[in-house]
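A protein chain is absent from this complex, but the other protein chains hold their places.
All chains are identified by letter, namely A and B, in their written order; residue positions are counted from 1 within each chain.
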């Protein structure tokens, strides 16, 4: 997989990534999009989302700090994105934690064609119809094989599912790829999950292969984390270095460090 | 007071701290909660707040960038928290600056059982029925003895009042403790007040002694600030170091540096 080539494409094309997102990590998501090579725009008023998405390379829907009005804005923008062939990335933050989030995430999946779902293990399990132990927006434990659940969800919704964690799993229901890059400090920074969806958004705008887009984005983010960690004294300096490293990441370094393996779906 | 032991407890128990908070410092509050050892979740839709708080160790209500809809979400979550015995921390940001904030803060105090109020001197004075000079969300001057006002408020509302400033004052109306740790650079970073409420939220989830929880949280935050300041070139690098130092703070260092004194209530 030519991940380095895709990174170069993102930087050349500078795709607009339209986010309808939460108020906690909006700044981080905007910055990470810019650092990865895209152009971020955040717009959530139902009066403008369908118009804004017409200019976008990708639409990212993130349900953290969700309200019912935001769900309507997401549906309106999402339907327009589907008409125009703009790929949609869904980050189902906190699905399983409350009825509003679970029901809304399922409604987005039912009423829209989603290109890529990016969630943690618990969110993925819940959307796949499985069971999980959730603490707020954190995934504590999942009953069952998360890879099998992700693949089942991908097949049921004809989408790509990316499950982030110590090891990232990306599957379209037929192929399953594991990314082993990354660093534990990522879990000590709020919003690395949200940020990974933004980077996936950048990559989904430059290739039609959604599996490749998700894998490439997660490799790039995780390799930047590996380069940042040795320079960090803790999570905050790690975050700063991670941002800097992503911005200046050389494609050849990505190629040299990428750790992806294809697994048989169990 | 075994502040070091409480810090260890927070890190072991990892309490979920549910915030209904403002859009300015939400990212900072989420990060500081994670760094202190808790798990943050932000959720403000009235459709989900009562459900989310059922999983929480503490509910933090922060009225910065308040709207009437948010007040309803706070009351709904707060009533459920009270039923379940989940402690509530109130940060009355800007009480006294506008009618909406003053009236809303008083309404939250009247209709909910609040475990701990964390405010600056002016906010505390206003809620205690005193007078203060306020500039936006900054406290300029208070007419009268802030310690006496805080103690009166604590007695009237049967709560704990924590007043942050150059010296922090914490009182349940009967005992009054002063924390002398900290650093002036904290005042040059937006949201250190909000962040201190989040850390208090972490500690309130691991002890029933609300006075101890507030004192311990402020000592821990202020000691991290003392360790960060000598490494900083200004407020932004100070904030980064503060976050890192809080994350790696050793309990023995807290014990060695804590400066708390009990005062007679005047």
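The criterion applied here is as follows: a residue touches a chain if its C-beta (ideal position, glycine included) is under 8 Å from a C-beta of that chain, and two chains touch if they have at least 3 such contacts.
Quick caveat, the model's predicted, so the values are computed rather than measured.
The chain not shown here is touched by just one of B:6, B:137, B:206 or B:223, and that residue is B:137.
Checked against the hidden chain, the listed residues B:15, B:57, B:94 or B:193 yield one contact partner: B:94.
Remark: the omitted chain is touched by one listed residue; of B:91, B:212 or B:240 this is B:240. Within the set B:1, B:24 or B:156, the residue that contacts the chain not displayed is B:24.
For chain A, the residues touching the chain absent from view are 14, 16, 18, 23, 26-27, 30-31, 34-35, 39-45, 47-48, 51-52, 55-56, 239-245, 247-248. By the touch definition given at the top, chain B reaches the unshown chain through residues 22-25, 27-28, 64-68, 94, 97-101, 134-138, 188-191, 232-237, 240.
Methods note: only the chains that are shown with their structure count from here on.
Work out the mean CA point of chain A and of chain B, and you get 33 Å between them.
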